[in-house]
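Before any comments, here is the structure.
All protein chains but one are shown at their positions in the complex.
Going in written order, the chains are labelled A and B, and every chain counts its residues from 1.
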Amino acid sequence: MEITLKINGAEKKLNVEPRTLLVHAIRDAGLTGTHIGCDSSSCGVCTVVLDGKTAVKSCTMFAVMAEGHEITTIEGMAQGGKLHPLQQAFYDQHGLQCGYCTPGMIMSAHVLLQHNPNPTEEEIRFGLSGNLCRCTGYQNIVKAVQQAAQMLQQPAGAAADD
Amino acid sequence: MKLEYSGQENVQANPEKVWSFIQDPNKVASCLPDLKAVEFKDERNMVATVGVAVGPVRGSFKFNIELDPHPEENKVMVRIRGGGLGSAVDLTASADILGQDDQTTLLDWQGQATVSGPAATVGGRVLDAQAKRLIETVFANMSKKMSEV
């Protein structure tokens, strides 16, 4: 069946089966930054943002259910050729190693910071507990989210450049 | 994963009715919950397709069912082998059919099943509860249908 998904502001016409998962539809649309890491909605590497405010593991939704929603993936985070503060912070803080969990982790952190712009370390750890990382031990990811929180609270243009 | 169960069921029908019921694969098959299709091979053997849900493992399982009545011993044996969705089930059960003074029948049964594949590995935690419910449903259906005869 034919559906139209709005991903990162662009409309994409896709031919999917009713059972096609959103993550497969996104990847088949050429946006391979959203990854797949498990069969049980445990790992979070497929996390995307729905309607700008909800982090969703895109393996928990059928593609057809996403029609009419705005989907943001990692490819939609950098704006105007400038990295999103979270991307910059993951880079600055060595918040990634193999990079496989990074897109999902950044999308979850993005939603976390919208709901809680100034989270404690505990709140960050809780907020990211649906996203597994096998390389970093999370410590630098927590630091990256803290840095991004700071950057987002500073007026535009005055972002920390460490 | 090995499962073992036993129990006693009182059926509101006399032993003769019970015997005629369980020697008719058609009737026995009608007691299986969520039966999707059944094919009778002979008077003892049938292949039943049954809807199964064990945790996240959901879909159709196909079972070869063999009824092996031993009226001289007042005993019936059942062997079930089959599976689906990459899972396998091997089950043997037997029941002593004991007539009661009040024209009812006591089924004194016991069974063992071995479950392999995702139904055990993924569904393992809920398998026991599901199996118990399945057994209860089968007996409830039987009891109802036998008393209707």
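Just so it is clear, a contact is a pair of C-beta atoms (placed from the backbone, for glycine too) under 8 Å apart; a residue touches a chain by one contact, two chains touch by 3 or more.
Just so we're on the same page, contacts and distances are computed from a predicted model.
Colleague: Since a chain is absent, check the UniProt entry for it and pick the matching name: "Amino acid/amide ABC transporter membrane protein 2, HAAT family", "Peptide/nickel transport system permease protein", "Carbon-monoxide dehydrogenase large subunit" or "Glutamyl-tRNA(Gln) amidotransferase subunit A".
Modeller: "Carbon-monoxide dehydrogenase large subunit"
Colleague: Quick one: which of A:58, A:87 or A:147 touches the chain that's been left out?
Modeller: The one listed residue touching the chain not shown is A:87.
Colleague: What residue numbers in chain A mark contact with the hidden partner chain?
Modeller: 17, 19-20, 24, 27, 31-40, 42-43, 45, 73-75, 77-78, 81-83, 87-88, 90-92, 94, 96-103, 106, 124-126, 128-142, 161
Colleague: Pick out the residues on chain B that sit against the missing chain.
Modeller: The list for chain B reads 1-2, 83, 85-88, 90, 114-118, 120-122, 124.
Assume only the chains that are shown with their structure count from here on.
Colleague: What whole-number Å value describes the gap between the mean CA coordinates of chain A and chain B?
Modeller: Chain centroid spacing, chain A to chain B, equals 49 Å.
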